[in-house]
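In this view, the complex is presented without one of its protein chains, the others remaining in place.
Labels for the chains are A and B, by order of writing; each one numbers its residues from 1.
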Amino acid sequence: MLAARRRGDWLTSQFFFVMVASMFPLGIGPDPVTLKLIGPGVVWVSALLASLLSLPRLLAEDYRDGSLEQMLLTPQPPVLLALGKSLAHWLIYGIPLLIISPILGIQFALPAEAIAVLMLSLLIGTPILSLLGSVGAALTLGLRGSGVLLTLLILPLYVPVLIFGAGAVDAAMAGTGAESHLSLLGAILVLTLLVAPWIAAAALKVSIE
Amino acid sequence: MAINLYYYASPATFYQLSGKLIPWFGWSAVILTVIGLYIGFFMAPTDFQQGEAYRIIFIHVPAAWMSMFIYLVMAFWGAIGLAFKTRLSFMMSRALAPTGALFTFIALWTGALWGKPMWGAWWVWDARLTSELILLFLYIGIMALWAAIDDPQRGDRAGALLTLVGAINVPIIYFSVKWWNTLHQGASVSLTKAPSMAKIMLIGMLVMAIAAWLYTIAVALYRVRTLILERERNTDWVKALVEK
Partner (left out) sequence: MSESVATLSFHDLRCTRGERELFSGMNFTLQGGEALLIQGGNGQGKTSLLRLLTGLSQPAEGEVRWRGVKLDKTSETYHREMAYIGHLNGIKDDLTPIENLRLASQLAGRTLNETQAEERLVQLGLGRCLDLPCRVLSFGQRRRVALASLLCSNALLWILDEPLTGLDVHGVALLENLLKAHIDGGGMAVLTTHQPISLEGSNIRTLHVGSPAQTSLAS
């Protein structure tokens, strides 16, 4: 049901992720202590921004060429469609991000175990971003300046993910253990998984009308 | 209020009714504000710890209450609108948003003013302040979404959906910020006031809160009336009204 489309431009958001994260050391200075301190936050903020960059394309193309209408007219419930779209977004945005993240971890002088936690937190956190993002993408479908609007709508909702994601890495480095952060992140993932596809499906129907 | 509106859900009857109610709400809001401010600034004793500066809470606390409460009411109307397809509930939701944003802004602003003498900083990443800031972002996002959608029906429902997502998210945001805060700063700066608040202070605050309530209702009703006229301008009863 998915058919993730091969796109030349899906790499853009990955490069964006790396570049944004690499700007911080250039702006702040190469001091490893500082870098280690801000590293998790910077990587996570970059991940949020990268997800926002790739979200408008999630549905816009299908909307333009009419296939979204056709998909809504299939016997499958729209919730599945919304879920499938989020999954597709996660596959082309989240997974590559996960693979690149250790490189950024090294750039920010993070110790090995912190990098492992960083990857784990991204693994749990990025699906939440994709799910919430699909709601935003569905709401702003076909509107003027939908990219900026999407950022405005969705970024506040990303706050808990950012806090626990970056917090997990911080906690791992401070030696207090990242489990509680990660399990809270997991709880948010479950909740989002239960709620977001329904709202995204409703939003799709509203937008297509 | 909720029960009344449920019966008067037809825009035409609601328009007439709200027209009669607005002056009542409006004037009582003005009177109560004057009373509340008088209690707050002249009757309440000077706080022995915080000095005169604490008096800002007579504005800050009611504004903060309202900012959160209005959001919940908006979410409530949004949900009702989505469930029963009542046009009026969407209009209520729309009419409340600017007031909600205004109170959020006031709460943040007065919070900063209060924070300066109390904490020595204009801004502290306290759980409440941060959540309030994010609440402001949510209000702005919803209003931006409404502004971007030309078709009123689509806008109504899209806005309602977003409000609902936000309503689920606000508590999560609050708790996550709170948690994050305690982790980062050890013992976080606490807002707790002197253990026993003087009765007169409490009364002042409540009066102000009720005034804020009445103001919100008056302004929201006024906006709803405008919205009704705008949307129903092709219907007979509005035309008859204009010709009068």
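The rule we apply is simple: a contact is a pair of C-beta atoms (placed from the backbone, for glycine too) under 8 Å apart; a residue touches a chain by one contact, two chains touch by 3 or more.
Owing to the predicted nature of the structure, the values given are computational and were not obtained by experimental measurement.
Check A:V18, A:L72 or A:L123 against the missing chain and you find that the one touching it is A:L72. In the full complex, chain A touches the omitted chain through residues 1, 3, 5-6, 64-67, 69-77, 205, 208-209.
FYI, only the chains that are shown with their structure count from here on.
Interface residues of chain A facing chain B in the complex, by the touch rule stated above, are 132, 135, 139-140, 143-146, 149, 152-153, 155-157, 159-160, 163-164, 167, 170-171, 184, 188, 191, 195-196, 199, 202-203, 206-207, 209.
Contact residues on chain B toward chain A in their complex (touch as defined above): 82, 134, 137-138, 140-142, 144-145, 148-149, 153-154, 157-158, 161-162, 164-166, 168-169, 172-173, 176-177, 179-180, 183.
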